[in-house]
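To start, the structure under review is shown below, and the notes come after it.
The complex appears here minus one protein chain, its other protein chains still in place.
Coming up: subunit A.
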Amino acid sequence: MDQQQQQQQQQQQQASMTYQEFIQQNEDRDGVRFSWNLWPSSRLEATRLVVPVSCLFTPLKERPDLPPLQYEPVLCSRANCRAVLNPLCQVDFRAKIWACNFCFQRNPFPPSYAGISEVNQPAELMPQFSTIEYIVQRGAPSPLIFLYVVDTCLEEEDLQALRESLQMSLSLLPPNALVGLITFGRMVQVHELSCEGIAKSYVFRGTKELTPKQIQEMLGLMKPAASGQQGRPLAPPDMAATCRFLQPVHKVDMNLTDLLGELQRDPWPVPQGKRPLRSTGVALSIAVGLLEGTFPNTGARVMLFTGGPPTQGPGMVVGDELKTPIRSWHDIQKDNARHLKKATKYYEALSNRAAENGHSIDIYACALDQTGLLEMKCCSNLTGGHIVMGDSFNTSLFKQTFQRVFTKDYNSEFRMAFGGTLEVKTSRELKVSGAIGPCVSLNAKGPSVSETEMGVGGTTQWKVCSLTPATTMGIYFEVVNQHNAPIPQGGRGAVQFITQYQHSTMQRRIRVTTVARNWADAQSQIQHIEASFDQEASAVLMARLGVFRAETEEGPDVLRWLDRQLIRLCQKFGQYNKDDPNSFRLSQSLSLYPQFMFHLRRSPFLQVFNNSPDESSYYRHHFMRQDLTQSLIMIQPILYSYSFYGPPEPVLLDSSSILPDRILLMDTFFQLVIYHGETIAQWRKAGYQDMAEYENFKQLLQAPLDDAQEILQSRFPMPRYIDTEHGGSQARFLLSKVNPSQTHNNLYAWGQESGAPILTDDVSLQVFMDHLKKLAVSSSA
């Protein structure tokens, strides 16, 4: 089949599908969701669309149907292109030549492709393999490394629970993985795992900042400059040195189990009115230094388990005096957070070092008070590590979440990948503005780097030290085609994502996704473009931009920016008569978008009220990496209603949905709330469910529990599970999320059987929409 024909056929297919189906199909196949599925053909037009051409990309989206190729990808020979051969390339089977669809360079096929013909095509040329994976046999496979960094300043009960979790995790690790243990409290101990008999550990002062060189020297990792003075031959330095601290699990699991079993609480006395001295900063720097010195550029996970804030040494977040509370948003706004800047800078430097070497850092923080996630978040955010926040290590939330880090996929392989780099190649009309996700820039300059930065920009390559199948990046583009240089009808813009990573089986793999979208003239085809709008993806992509800004800008500024974007979008695509709000209409493809924005404005990602800085950091951390579905749940929680009147149904996230004879199940991603309406709660209290004749009531009570269980089973991190009822204190979780359509302010709703009033001064969706319409149609705006 001719290439041209193929494309035509594809376009025909596209035409016959709804955009809904097209979007779904693309997501399933390539893990890509674009904000626009038809691209405006000029820079000017693109900027007028308000929402940038951008996409959510899930590099390691699970594809059970995709067998990896056992050979290396064929690359374009042009030095500054190096794009991978893909189904969009023009191929001359007779001359055995292919043309790169990005730079148009004509490349001969390598000798191994001598046998190709129109009927004998390699997989990477087939349209259904727009996403394809290669296994590369380069270099010796390096083992996965898990370095546990454990806080010992815990209550005995917590420590016991943590000990058990850690011991259990040993059985979940890949048997050939290397494992290491660092414990810390007032001091930091690096445990040697290879020793027989006596248990050895290197101890460091928790207050002293050490350079990587010092750390490596003190751990005896430096290759001795001169050979041993007594002339004894030295063992190969790398193995001898590293073996002591990082050992294959299968060799040391007994040893390590014992070691963990004997793990004691930090023995230094904690005087009354003081916090325990916790040297988290030094412990992390030693972990990073150790890996840096022994396994640079190898997949490794530092797993930090901490039960409180760092209280001494570099990276300290709060002093040990209990009378000085840990910083709140209020303190930060008043510039009263003494350690904030210094600590943040310290952890950022550490994270960058870790990221440079492809090592990721997980933080498992379990405490009732804050633990300093605000300062430490970059450790995970920049290295692709997890953050898990809980009240105690002795909760199923922590235990199950931690287990879930080690879940396996349909091939019984770990759902984690390491040391990834993501490279984006674009056609000439498109440039890369930046990426938002758990990544750092690799500073790869090139012709396709845009000058307009969105997120982490100035590069076409990013390092993603740790990836899961759910890890999703937001990638932002800039259309650079000038208005006066029209693209011929039917022209297509293409983007290629090349993700190189270390698979959990230790193989190096490269996944290549090549996608293309049609260009459209925004003037003549604005309806088509409007129809191609993916409002879900766009909401998430704009939200990521907003949250990204919120990290550095004042909250109200970000909200204003978001509002302005929304108004502009409505102005552009709404149908209305000037200055007549009632005439305002939005087409179906945009109809949900304002509602997403309404909930986003209220979300903990942009509102810090009622959240500690740690919680904000935690919520933002997860928001910046989850895929579209989860992100949408975070923005606008899902509410299901259970009643005797029919099967469970999704209902509006609105106070009107709170009815006495209903059970509600709300999923906010972070919390699962089961709310029993007033009547249901009374019945339950009266014990009807235990009576044989009210079996149906029992089933009704059980239904949301079963559904919740299903969500609990699969989500990472495990959500906080809340079972509450009308009037219960925990009901606030539900009440703070629903649209306050009935409040104490609109009294007319009182006494009606149509929902529950919310005691809030927040505006309701109705008010929000009214304002939006007014502003959108205003001729002065």
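Heads up, the rule we're going with is that a residue touches a chain if its C-beta (ideal position, glycine included) is under 8 Å from a C-beta of that chain, and two chains touch if they have at least 3 such contacts; residues count from 1.
Here is the rule we go by: contacts and distances are computed from a predicted model.
Of the names listed as "SEC24 homolog D, COPII coat complex component", "Ribonuclease P protein subunit p30", "Integrator complex subunit 4" or "Cytochrome c oxidase subunit 5A, mitochondrial", the one that matches the UniProt record for the absent chain is "SEC24 homolog D, COPII coat complex component". Only one of A:I23, A:M187 or A:M718 touches the absent chain when the whole complex is considered: A:M187. Shown as candidates are A:D65, A:E156 or A:E262; the residue that touches the absent chain is A:E262. The residue touching the chain not shown here, chosen from A:P67, A:P108, A:P175 or A:G220, is A:G220.
Among the residues A:A79, A:A140, A:I198 or A:A692, only A:I198 touches the chain that is left out of the figure. Within the entire complex, the positions of subunit A that touch the omitted partner chain are 187, 189, 197-205, 208, 210, 214, 217-220, 228-230, 232, 262, 264, 267-269.
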